[in-house]
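Just passing along the structure, written as structure tokens.
Rest of the complex left out; these chains stay put.
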Amino acid sequence: MAEHTGLFDGVFSRGAAETGSHAWLRAMLDTEAALARALERAGLAPAGAGAAVTAAAATAHFDPGALGRRAALSGNPVPGLVAELRKAVPPGAADTVHRGATSQDIIDTAAMLLARGALDQLARDLAAAADGCAALAAAHRDTIMIGRTLLQQAVPITFGLVASGWLTSLDEAADTVSRVRAERLAVQFGGAAGTLAPLGADGPAVAGLLAQELGLALPVLPWHTDRSRVIDVAAACAAAAAALAKIARDVTLFAQSEVGEVREGGGGSGTGERRGGSSAMPHKQNPVAAIAILGCTRRVPGLVATLVAAAEQEHQRAAGAWHAEWEPFADLLRVTGSAAAWAAELTGGLVVDPARMRANLDATGGLPLAERVAGLLAPALGRAQAYELVARASAHAVAVGVTLREALLGVPELAGWLDGAGITGAQIDEALDPAGYLGSAGTFTDAALAAHARRSLPSATESV
Amino acid sequence: MAEHTGLFDGVFSRGAAETGSHAWLRAMLDTEAALARALERAGLAPAGAGAAVTAAAATAHFDPGALGRRAALSGNPVPGLVAELRKAVPPGAADTVHRGATSQDIIDTAAMLLARGALDQLARDLAAAADGCAALAAAHRDTIMIGRTLLQQAVPITFGLVASGWLTSLDEAADTVSRVRAERLAVQFGGAAGTLAPLGADGPAVAGLLAQELGLALPVLPWHTDRSRVIDVAAACAAAAAALAKIARDVTLFAQSEVGEVREGGGGSGTGERRGGSSAMPHKQNPVAAIAILGCTRRVPGLVATLVAAAEQEHQRAAGAWHAEWEPFADLLRVTGSAAAWAAELTGGLVVDPARMRANLDATGGLPLAERVAGLLAPALGRAQAYELVARASAHAVAVGVTLREALLGVPELAGWLDGAGITGAQIDEALDPAGYLGSAGTFTDAALAAHARRSLPSATESV
């Protein structure tokens, strides 16, 4: 877990990646140090200046709060940081510090470094959550439950299919995160207005070396007022949050006292206290991970909107829109990462209750199979009449409180129609067996697992 | 300025109200202490328990970071805080701590206390900003400048009218803030599910005493899943941010190098450094306050959206939507308050350049008065022909680079029409004097100043 100083960090900062003031400061210092090394490699700084700046950036003390206060003078913390860093290096290296750069170069590049760390961790946690889903899908490939549409019981499905849906969405979100991380995180280095004029003709070379030093991509040209990289990171977070939110919402619904089909495994806190317990209500087992995920993901739309809106940036540096990105960008990485970290725990420890699933399905007295019974009758009665018969039987079943079978076979008029159509009670029984009405649930589950397995292979190889 | 530990606090946390983890913790402890006193007053706690809990809440050390980590167990920091607080009070008072309350009671009431402090400060800063605008409006009631629509020069106005528009919007936003602060900040006290069952029939009495102790309103019934108070606070911030953003946007546009009609007074930093200066570009005088305001206000729509979306809360406590409010609620108060604090400085120190205003107006060669000239000609020529004549003169003026006067009087055909209509050059000159085409600018300015003066009177009285 990241450094924790906030009162709500347990919920919103569960991911391992750092995104707070110290992380920003570290990323800015790393950028300044890399720039000094790049300048030296380009022959634009004295020998040793790169190492000297790097050493000062690594060891000198910089106080985020003090720099933050000083940011009021210029609107951003970089001038203060540069002044401090210049003081911290040997005199001969002072002129190398920040040479050719503008504040935005440092903040934008630092944002990319922050994003790299956060997206890497996000991808890991999404993969772990996906592995948990894959295990659930495999274990429950044939666990029958009721499917629910519009929060009403509909037709039978399997829990394997539910977990497969979660799995595929996580896998695809992880792909998006990985693609953005690999392709869209680029160094920003343009100087005061994007020309790198103080470096004469050496600008592109220094930019290339800076990108090398930091392991970031080199863009076609400085991107200071092209914010699509910020938006792409935001979109990757949105895709991840979408997958995570759906899982968490399902878990809170499955875990309802009246449904009881899953519960969170809890544990893992290492404090000996049971997670999700309520001292005031000792019977409760709150799905804390799912709740925390939703607490995080509900913040994503607003943060994404802020970043998308901020892309309208004036001329060579925006007056306000750029500034508006800083905290939301870090917040978005933080809450998305927290949701993914929670999800990895959640899916890995989810306790499934197949008996309760079956009981819930059976409680509706066969009505979820009405569609199938109608299909059975359609060839003999025609589609319209078949549906009418089943609708009447269903209405009777609901009104009188009997099962659909009892309604179909127990109401003389309806039974007469069945007889007339040559439909036997055994056929009705077969039609009412949910195990026979799962369609392609198993096939889809197998497909999702196969797709996940293919995806996992390369990284398994890589780890050799 | 609030406690500053963040790297960007100089921009986003300039307001004096505290909204961080320590402020939340303080508000929660104040709520727990007030509850203990209320219980004692209601005869539900031993004598002295209220004072004992109050003393412990005031003096004992509570670590937000540690509580934040522990929040992962239950999804919120209150259970951990209550456990610590119970340890910090004498044994006889331990059972009084948190009695009858649920975590949400503490967090929701603390949020109201946070909002009270923040809205009070916001109202003060809005009033100060409005006073600055009133001074500008009064001083520049008759300062002529060009009005601009769609970023194009349109017709003459006064800077007094511009400042009056700012003023009225700030005054009305302050009204909204004051109304919400006075009417909508209410104690939340409902216990586990809103019935206050552990307090038997004493619940409403304790709730009333708690409201008294905290100086908050008492709602009709517990509002734990009615989030309209949160939305009303958000809407007040949105109204304030809207007024502030418009001012800041205008200032950045007026301050453009090519326009130069205003500049920020800067100063006030106390560090001896000039605000808005750029070491790399010594001629620049960046409008840092306006930029910081925009940096803050651009975040408001996303934060408001998050809070509005979070209002859909399930049953007696929401699974995620409630949690999603905490940080955005504090962030919204913080950035809106920061924008207002910046604005109070900005409007109080704005330097206006009437000569540049006049020069910019004159640079268009009288074209902004074309509408008026057409109006002068309309009685004689008819509306349609009058507009056509002026349009042709204007086109000629633009094409040849002369003033509208030169075009009207210098192009024989047009001059002939004027002659035919009995319009003299002196009449044209009069029509082209912007001072004569200000309509109700002065009247509107007076009205805005009068409305502001009426609004200010009560508080002046109060301060006696």
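Points to keep in mind about this one:
As written, the chains take the letters A and B, and residue 1 is the first residue of each chain.
Here is the rule we go by: a contact is a pair of C-beta atoms (placed from the backbone, for glycine too) under 8 Å apart; a residue touches a chain by one contact, two chains touch by 3 or more.
Being a predicted model, the structure only gives us computed values, none of them experimental.
Each chain in view is the same protein; 2 are placed here, and the whole complex, as held in this structure file, contains 4 copies.
Everything that follows uses one rule, which is that only the chains that are shown with their structure count from here on.
If each chain is reduced to the centroid of its CA atoms, subunit A and subunit B end up 33 Å from each other. Remark: subunit B residues 1, 4-14, 21, 24-25, 64-65, 67-77, 79, 102, 192, 248, 252, 269, 271, 273-281, 286-288, 290-299, 301-306, 309-310, 319-324, 326-328, 331 touch subunit A in the complex.
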